[in-house]
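A single protein chain has been omitted; all remaining protein chains appear in their positions.
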Amino acid sequence: MSDNLTRRDFLLYGGATIAGVTLGELGRRTLAAADARAAAWPSRGVETWATTVCRECAGGCGVRVRLMDGVPVKLEGNPLCPVARGKLCAKGQAAIESYYDPDRLVGPARRTARSGQPAWTRLTSTEAIALAAERLRQAIATPAGIVVLAADERGPLADAWTRFWRAANARLAWTPMPTAARLGPRLEVLTGAQGDPVFDLERATYVLSFGAPIVEDWLSGVWTQRSFGRFRRGSGHARGRLVQIDSRRSATARKADEWLAATVEQQVILAYGVASVLLRENRVDRAKLEPLAGNFDAFERQVTTYYTPDNVASATGVPVVTILRLARELASASRPLVAVNADAPAALADAVFTLDALVGAFDRPGGVFAKTGDPVLDRADAVEALRDVAAGRLRPKVLVFGDSSPLRALDAPADASAIAANCDFVISLSPYLDESAAIADFLLPVDVAIESWQAMLPATAVAADLVAVTRPAVPRRLETQDRAALLQSLGTAIGGSVEAACDWRSSEDVVGAELKRLARAARGTPYATTYETNWVRQLESGGWWASPADSEQEFVDRVLTVGGWIDPWFDPNQLTEALHAHGGLAFPIPESPPAVRDVAASPATSEEVALAADVVPAPVEPPRFPLKLFAFTPATVNPAGNLNQPALFELLGQPEGKPWRLWVELNPETAAQQDIANGAAVRITSAHASIDAVAVHVTGLPPETAALSFVPGGPTDGRWARLVGPDVRQLWGEDPASRPCAVRIARS
Amino acid sequence: MSDAHEAVIQPILTIGPVFRRWAVALGAVVAWAAIAWSWQLWHGLGATNLGRPIYWGLYITNFVFFIGVSHAGTLISAILRIVQAEWRRPITRMAEVITVLVLFFGVGNVVLDLGRPDRALNVILHPHFRSPLLWDVSSITVYLTASSIYLYLPLIPDIARLRDRTSGWRGRLYRRLAIGWSGTPRQWQRLERAIGVMAVLVIPIAVSVHTVVSWVFAMTIQPMWHSTIFGPYFVVGAIFSGIAAIITAMAIVRRVYHLERYLRPEHFSNLGLLLLVMTCLWFYFTFAEYLTTWYGHEPRELAVFNAKLSGPFAPLFWMMFVSCFVVPFVILANPRTRTIAGTVVASISVNVGMWLERFTIVVPSLSNPRAPVLTFMYRPSWVEWSLMAGCFAAFALLYMGFTKVFPIISMWELEAAAPVPVRPVVAAPLPMGVRP
Amino acid sequence: MARWGLVIDLDRCTGCQACVVACKHENNVPFSTPETARGGRLMTWLQLVAADLPGRPTASALPLMCQQCDRPPCTDVCPTSATYLNPEGIVAQIYPRCIGCRYCTNACPYAVKVFNWTAPDWPDAMAPMRNPDVSLRPKGVVETCTFCHHRLIAARERARAAGREIAPDDYVPACVATCPAEAMVFGDLSDPHSEVAALAGSPRAFRWMEELGTQPKVIYLREGE
Partner (left out) sequence: MRRLVPPVLVALAVAGLWILALPAAPVDQPIAFNHARHAAVACAVCHRGAETAARAGIPQSNVCTRCHATAPDRSVSARAWSDVAAGRPIAWRQVTQVPEHVMFSHRRHTSLAQLACASCHGDAAARVTPFGAPATRIAMTTCLSCHTREGASEDCAACHR
């Protein structure tokens, strides 16, 4: 630069300055406008709360939805709901992710390419209903022309569903849910009482659990968790002791004071073994049992003859001393309770209720009660219906999925394509991108829980009559349908008896009718605090009912606001009454005595090995698949609803630190033979397939067994669900996945 | 014009094809690193393979390593100056340049490691003096200042000499930098005095710098970081890797610029002996550190110990042990192998080993936290490797650049000591002595 | 001045992880994928870990969040005071001050501080689910459990608007609010009549790694008799 400022330079730099100022001012304005635009969210931040019911399981927990400017941001438990008491489990918390699931179906659609890549054409709801109704009308005339499958539930809306499809001449079946209702028939066999068992876990002091997933999702998740907390550290009694008999180290086994590994078959034997010790050592209150004896003598003879501790020990591998100790602990506890999983086979449920009867748990605080009056569920099994379809025994013209639960409960995932092939037309009502949507020809997505009117009977857990009733908590996000309104539109389009069966226009009508019924029942109260329900209980047992509302409308509003209705009056002597009415206990007599263990078939104990070492060391070819593999579904997986919830996948395999992973549990010694470290990647191979998983060492697991976590879902699911490993059911091939599978596990 | 030290001056004024090729190659690496850094700035530290609980990895390893190497120069040249070791004269400059340049990369790696480099100034705007990181900031700043001055002061007479025989941009640059040096006795007296003061000052600062770097780790209560000997251990390691770096640099400069007349086998042998001493010291500290951990048997400490000695980090650990102790000890303890080639091999081995040592200090402790949270096996990402390569390339490039602007051997100091021949530090009577 | 504390009864805790999900939603903690989780990028303020506790044959499932130490190792080492102990004993993190050096995450013996390796990411459809009371942390800063401090501020404002003092039930973190087993109790440790103060004095009470001198305000109650 020269020292003298020329005119040229002056102009040049002057111009540059002006250009700079202009540029700067433009930039400044652009930035300010951008800032103002960025401040658009959130608009006002007005917080409101709405009530709804959680539908992640059958528990029916009341939910409060926190809305900011009308948009749901968080779920909390409804403090007035007697099931939830203001709490929610992990699935309940994650339910909001179902509403926001980015892969939710946006509206009705028709498949345009059946094989290869699915291609879909969006339809308006009118078109969709017309098309579906056409198909249904054609199918009505054929026997079993329509097959309808959905998750099991109780309540007015479920009844409307049943009524509609019955009128359409459809074959209905339901996926069984693990609720107390499933144990009802077994309780009835023993006692004659028609109803669901109510386990009073909270007040028990000693719980002997046969596979009951008490801290996972037993009967009614949140209710059980709270009961467990109080059982452990309740006000009023000493710390409750829990003994868990389970095929694997479940979360409950981890929390238990003692865990005994036993398969379901062995559990039955063990239960009768304990019963036989109680009887032989005369540790049952015969005076109390006497009036209700029934076939007690025959039962006692059978059990004490065949289920001797020695026989039981040899059949189950549980030492004799442990069996004796369990029986003595059970008998000496002040309020013992024997618990069982809802989906236990009949033999195990019978054995458990028998034990409950022997320890005097019936109609006793901390024991088992019966809750009669709820509709008895006598329902065809959707899984069996699906198997029939897959095998071609049943060839419906139209197959309707209320949700994907039947497909998830199927043993082999390969069945899905066979199912589609054996049906003319498949309709899925599921709101999610899931297994049923993957094979459907026709998608009619319905509203998700927080968008819907609700009226359902929560699964039996609380000793009271409950109905959970709510309005939609939020407006619908996508072009989905109200389920009852959809049925009604279909009915109108089909006409005839189907149309006549629909005495509603939408779910709102069904809910309204239920509320009217409740208002006129002249009992119970809208959900209220414990104090208020106790007050109603006092009044009602006194034979006098104070209406909680001045008018029917006020009552309806109140129920919808608090989220449900409760009649706290409960007769705690229903089992005793039933027993008196039916001539006492009808013990199901265990038929076959336990087979003495075939030593060759099972792994030998160390003693036997020591003995065998003296004999002939014959060179034995190691079996190709030496391990028995069990599959289990982690408690945070919802088998009926949306799987595409990322927060829940992060919980998988915790606390061992295996988020998002399938994991296989192995005995450390078995693992050591294969040089498999804790946390190592392994490959599981069966005769049918291979699957990669992470190994977790579990001390105490029988050395010949392994347990593999199972998350249904896969490539046909939403963006997160498809990330969680392959479908482990492949390992079983055509065999039912409820039984162990022969596998080998090696480091990968 | 000609000069007694024409061999020193000539490389400054000429740029040959070999230099150009190297410059282009290294420049390409640096450019690639710049791309990697932009990638990291855009994507955040997600571009690395770090994660919970391994929050620090390659960058912090490099930080500690570079700060360690920076002890090469200043400390060694200052100590040798103070003890008036005459043989130091041709090598002090080379060492001091390493110090100053490498410090920038030490600091730079911390900036690379920041989640929010845009907020780096918060450290100065909102300082929290209980944080050892702030002690680091302070001591490194002081060290950088001091060692820059310490590099600059002895440069002045040489710059003046260059000034007198150059013109153009070089002339202007040297004129400014020579700040009017004319070689009057008064100037010489002041210079000698200033250098003397700086030499004394710089030693405690240098020791403090690496002590504080070690305290970044030792002040936490993490297993195998929370160690009282970390300060001296790191200082010893720093001097160790520093000497190795000087020897490596010397060998390269000697070969490339044909300075065999100045950098003689005795220099390598003497520095090799120093390196041998440091090898033994390093072994002593390492042994002490690991023995106490092992003997103490504290489970959390032992988990890290086992991860290093027999666990997933065992290959790195034993490689470190071999290259930090076995290789240099075997080569340097034997006078016959303590040749130029031998010391250079030993030095490179030590440099690799010391980098591994820094890595096996930083990562295994983080991989085995006290809390049983989910951990994973850390393997640096391409971004991290690229930035590391970029740092080394940029250092080499800057070092090359320096040799093209300033004399890499202090000419006036050689002249000041001209009558004294270069002698080995170990006198003949010692059994291991080398012949003069 | 209150000293907020949390008691977790491990005997009651069932390991159901409802608290984990509640915390994630309440505090806008982003989701992971299998890849990010495997690379140590799982973002959680609260998670279940398998801790070997004295007197237990197998590892216990321990809900682990910021232990809200009274002598936090993390705040000492922060070069910019971005993390500090507030007067009510909550270890706070000031995001705009944080330079992301991750010294605090390394100093924490509980490894409960998490770092935003990338910018937080929600699918567009899920963005409205974020809690407007809690900020979205940008990439490059450290975050951790704050005992749902925003709930304290809201509760205090509500109480003042109603013209009363803050009551024990007014302020409860999201994890405590949802705990189905009633295993978590939250309150003011400095109030001798509070439930937390009583439980903290229980013979079963222990503070995890208290031998390190961190003085946590998360107190666990031992499992078993």
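Lettered A, B and C in written order, each chain numbered from 1.
Heads up, the rule we're going with is that a residue touches a chain if its C-beta (ideal position, glycine included) is under 8 Å from a C-beta of that chain, and two chains touch if they have at least 3 such contacts.
Since we're looking at a predicted model, the values are computed, not measured.
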| item | value |
| --- | --- |
| Neighbouring shown chains of the undisplayed chain, as defined at the top | A, C |
| Residue, one of A:Gly24, A:Pro319, A:Pro365 or A:Gly583, that touches the chain absent here | A:Gly24 |
| Touch with the omitted chain, as defined above, among C:Trp45, C:Tyr84, C:Tyr103 or C:Trp117 | C:Tyr84 |
| Residue touching the undisplayed chain, where the options are C:Thr58, C:Thr118 or C:Ser135 | C:Ser135 |
| Sole residue of A:Gly45, A:Pro319 or A:Gly583 that reaches the chain not shown, by the stated touch rule | A:Gly45 |
| Residues belonging to chain A that touch the chain removed from view | 1, 12-13, 15-17, 19-21, 23-25, 27-29, 31-33, 35-37, 39-40, 42-46 |
| Chain not shown, touching residues in chain C | 84, 86-87, 90, 92, 94-96, 133-136, 146, 149-150, 153, 157, 160-161 |
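In this text, only the chains that are shown with their structure count from here on.
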| item | value |
| --- | --- |
| Chains touching both chain A and chain C, listed by label | B |
| More contacts between chains, A-B or B-C | B-C |
| For chain B paired with chain C, centre-to-centre distance based on mean C-alpha positions, whole Å | 43 |
| For chain A paired with chain B, centre-to-centre distance based on mean C-alpha positions, whole Å | 63 |
| Per-residue overlap in chain A, given as positions that touch at least 2 other chains | 657, 659 |
| Multi-partner residues of chain B (at least 2 other chains) | 372-375 |
| Contacting residues of chain B [partner chain A, same complex] | 372-375 |
| Chain C contact footprint on chain A (complex, rising order) | 41-42, 45, 68, 71-77, 86-90, 92-94, 96-97, 100-102, 104, 215-216, 221-222, 225-226, 228-230, 232-233, 239, 251, 254-255, 257, 635-636, 646-648, 650-651, 654-657, 659-661, 699, 719-720, 723-724 |
| Residues of chain B touching chain C in the complex | 43-46, 48-56, 110, 113-117, 119-120, 122-123, 126-128, 130-134, 137, 216, 219-222, 366, 369-376 |
